[in-house]
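Every protein chain of the complex appears in place save one, which is left out.
Our next item is chain A:
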Amino acid sequence: MDYSSLRKGLMGIVVSGLLLGGSLVSGTLASVAHARTLDTAYGDVEVSDAPQRVVTLYEGALDAALAAGVTPVGAVTTRGGDNVAEYVEAHFSGERPEIVGVVREINIEAVLAQQPDLILAAAQLPEPQYRLLSRIAPTVVPHAQPLAPDSWEAEARLYGQALNREAEIEDAISAVDHRISELAAAIDDANAGGTAVLARWMPNGPMVMSKALIATGLLAKVGLEVQDAGLVDEGHPHSDILSLENLSQVDGDWLFLATLNADGQAALDAAKQSAAFTRLDVVKQDQVVPVNGQLWSSANGPLAAQAILDDIENALLP
């Protein structure tokens, strides 16, 4: 911790020198272009009409930008990975964003090097970082949303406003809604529904994921009865590790098993070494679905929603 604050301090000194030049440039641009005002967590932010060089410092912001048709010049890695989340890859057309840090540790110099004219950050961005970043370019931080399955929509709309592509974001959101009703009807027809649990397997047992995540929200919307066995405290993304003796609480018709490894199969293999796991009904019926935790437990946004719905469709309607 000491080291990181020392590093931030040093970086601040270096950056503030460079900033003199940077703020001059962005100041000039802002006065030339027609400006709009956004309501963000740190007050009103002026954004130029047509941002060209966008840096996203949050997975949900990268997702929304791509959904709106903007490929950022810089982005952060997904949680638990050393690049952007795999589901995002399909949406790059040739050019890729430079990596400018991880969500909790943004490399401000790398952000500056991209000479952005718009920065889209997470609601959790700390104020000191915001102050620094907003000297590089207008920085848009959404109001903190409660942990809820559709919190991503309000965030995506704000990012859409910032990018001046509100219509595209609305289209992306309604495409998700449309897909949900289609899939819900198909699952209903195939009679493939039932109860479902989303869990992450740890060496000692599973962590049950909250019903308030985007992934569990989508499971519920397509007609599954999502359960957390009352184990997840409100506002928490997941439960403590469940004792193996209580494993029957994650039993049901479907078990979605997430891991931060790229390969969801690894979690399933680890889980299968536990006798307490293999005796669950859901395992015996072969209704355990290994899913990518990058997507299912950390991603956010309209493209993530579509990718999750893809997974659901592949699992329930083979």
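A few remarks follow.
Assume a contact is a pair of C-beta atoms (placed from the backbone, for glycine too) under 8 Å apart; a residue touches a chain by one contact, two chains touch by 3 or more; residues count from 1.
Note that in this section contacts and distances are computed from a predicted model.
A single chain of the complex does not appear, and UniProt lists its protein name as "Iron ABC transporter permease", one of "Phenylacetate-CoA oxygenase subunit PaaJ", "Sarcosine oxidase beta subunit", "Iron ABC transporter permease" or "Heterodisulfide reductase subunit D". Residue A:I241 is the one among A:I99, A:A220 or A:I241 that touches the chain not shown. Here the missing chain is touched by one residue of A:A186, A:A270, A:V283 or A:A315, and it is A:A270. The hidden chain makes contact, of the residues A:N107, A:Q145, A:N164 or A:Q249, with A:Q249. Touching residues on chain A toward the chain that is not drawn are 79-82, 202-205, 231, 239-246, 248-249, 259-261, 266, 269-270, 273-276, 279.
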